[in-house]
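As you look at this complex, bear in mind that one protein chain is not there, while each of the others sits in place.
The block that comes next holds chain A.
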Amino acid sequence: MVRLITHNLLACHAKGCTSNNFPLQFKDIQVELREAEFNSDFLRGFLPRIEWAALVDASRQLGDTSLPAEQPEMLDDDFLQKLHHVLLEIHVEEGAMICPNCHHVYPISNGIPNMLLAEHEIG
């Protein structure tokens, strides 16, 4: 299950691909929505780890426009609920992620991202 929380942590790691290698762009994806347990402490603690612009962009690629372009300073319950949904309840089951720099294609099948590189691509 590639959820957006995980997508926000994955970068292209092909040999020589060291700039503009994040975030990966989604292609031809199928998503499923699944409820997850809400935990505001976890969300507050995790927020500093998130690349906000990448998350907003990825959520819009998946058709969710609930997050504001700028990360709000006030973490009210309404915002945390939206963040919870975007980070943890949207599962990308099929499709691919493509590196914006070298265009390496990382397939997703049955919810598992294949980030393996061929021997000559390992840095």
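Following the convention adopted for this analysis, contacts are C-beta pairs under 8 Å (C-beta built on N, C-alpha and C of every residue); 3 or more make two chains touch, one makes a residue touch a chain; residues count from 1.
To be clear about the criterion, contacts and distances are computed from a predicted model.
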* Asked: Can you pick, from "Putative methylase", "Multifunctional methyltransferase subunit trm112", "Phosphatidylinositol-glycan biosynthesis class F protein" or "Geranylgeranyl transferase type-2 subunit alpha", the UniProt protein name of the chain not displayed?
  -> "Putative methylase"
* **Sole residue of A:T6, A:Q71 or A:N101 that reaches the chain not shown, by the stated touch rule** => A:T6
* If you put the missing chain back, which residues of chain A would it touch? -> 1-3, 5-6, 8-13, 21-22, 36-39, 41-42, 45-46, 49, 51, 88, 106, 110-117, 119, 122
